[in-house]
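Here the complex is missing one protein chain, while the rest keep their positions.
Going in written order, the chains are labelled A, B and C, and every chain counts its residues from 1.
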Amino acid sequence: MAEKHYENAMKALHECMEACNYCFDSCLKEDDVKMMAGCIRLDRECADMCGYLEAAISRNSPYISELASVCAKICDDCAEECAKHDHDHCQKCAEACRKCAEECRKIA
Amino acid sequence: MAEKHYENAMKALHECMEACNYCFDSCLKEDDVKMMAGCIRLDRECADMCGYLEAAISRNSPYISELASVCAKICDDCAEECAKHDHDHCQKCAEACRKCAEECRKIA
Amino acid sequence: MAEKHYENAMKALHECMEACNYCFDSCLKEDDVKMMAGCIRLDRECADMCGYLEAAISRNSPYISELASVCAKICDDCAEECAKHDHDHCQKCAEACRKCAEECRKIA
Partner (left out) sequence: MAEKHYENAMKALHECMEACNYCFDSCLKEDDVKMMAGCIRLDRECADMCGYLEAAISRNSPYISELASVCAKICDDCAEECAKHDHDHCQKCAEACRKCAEECRKIA
């Protein structure tokens, strides 16, 4: 429903929200949860912001650009943290975050 | 990323969130906004709840069933209100809400 | 629970979220809803962002500063729009938004 202009961003945001929340859940089930603490924290930050921005875009918010700029930063940080861990859910999350950061910068 | 079991629900929730927020934005631009007041209110309720449930499913929340039950009710009400209006955005929103209500009941 | 440093901001954000949502509800019940369309839209934007930032502060988010900067801008815009209308709920909302914008700038 969102304008064509935002189609790629909407897709990337949605996949990033899902990947971050899946990673959050998976990190909490790992043997070494302590090692994943930074990842758990950033997964929540990133999933929440991506979900927030998705909703903002779909309601034609006047603040898409400002929110996308913050979201890109959060995605960058989450990608960097997740990339440190070998778990499949972390590697996939890092990849989703990188793509999303890129799309966010295009609309920021 | 969400489990197979929830795939249809995730898709329906996402489309419903987008349709409701698009309808919210469009209703605010109509000539007769007063006639759309009920629609505007329910569009926000429904979009917010669908977005909330999407996030809950993707983080493997223990409360998917309870939330889906509330969401189905909100979708039903929003579908009923939107169906009263001829605007294309309302008719499409009603359809998205009906599908979403159905999927929510399957996972409730 | 949030650190002392954020106490005033938390209070202002909470009061602003409540004032904006009360104004949203009240605008939808006014006789001339069309005149309130801009207010309704910004009330939602502002209430959602204030609620988001409150939660972010309380979980010690690393992004409080960036989010507060966006929130200040949204509060400014909502204050400006609400101030145009004589309704008591709009005037009170404008005042809550102005206070909140000020507190947000302190932590941005």
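As a working rule, a contact is a pair of C-beta atoms (placed from the backbone, for glycine too) under 8 Å apart; a residue touches a chain by one contact, two chains touch by 3 or more.
The model shown is predicted, which means the values in this text are computed figures rather than measured ones.
The chain not shown here is touched by just one of A:Arg44, A:Arg59, A:His85 or A:Arg98, and that residue is A:Arg44. Check C:His14, C:Lys34, C:His87 or C:Arg105 against the missing chain and you find that the one touching it is C:His14.
Interface residues of chain A with the unshown chain, by the touch rule above, are 25, 28-29, 31-34, 36-37, 40-41, 44. Remark: the residues of chain C touching the chain excluded from display are 1-2, 10, 14, 17-19, 21-22, 24-25, 47-48, 51, 54-55, 58-60, 92. Annotation for chain B: contacts to the undisplayed chain at residues 41-42, 44-45, 48-49, 52, 56, 59, 61-63, 66-67, 69-70, 73-74, 77.
In the analysis below, only the chains that are shown with their structure count from here on.
Shared residue numbers account for over half of those found at the interface formed by chain B and chain C, and the copies are therefore classed as meeting with the same residues. Distance between chain centres (mean CA atoms), chain B to chain C: 25 Å. Looking at chain A, residues 48, 59 sit in touch with two or more other chains.
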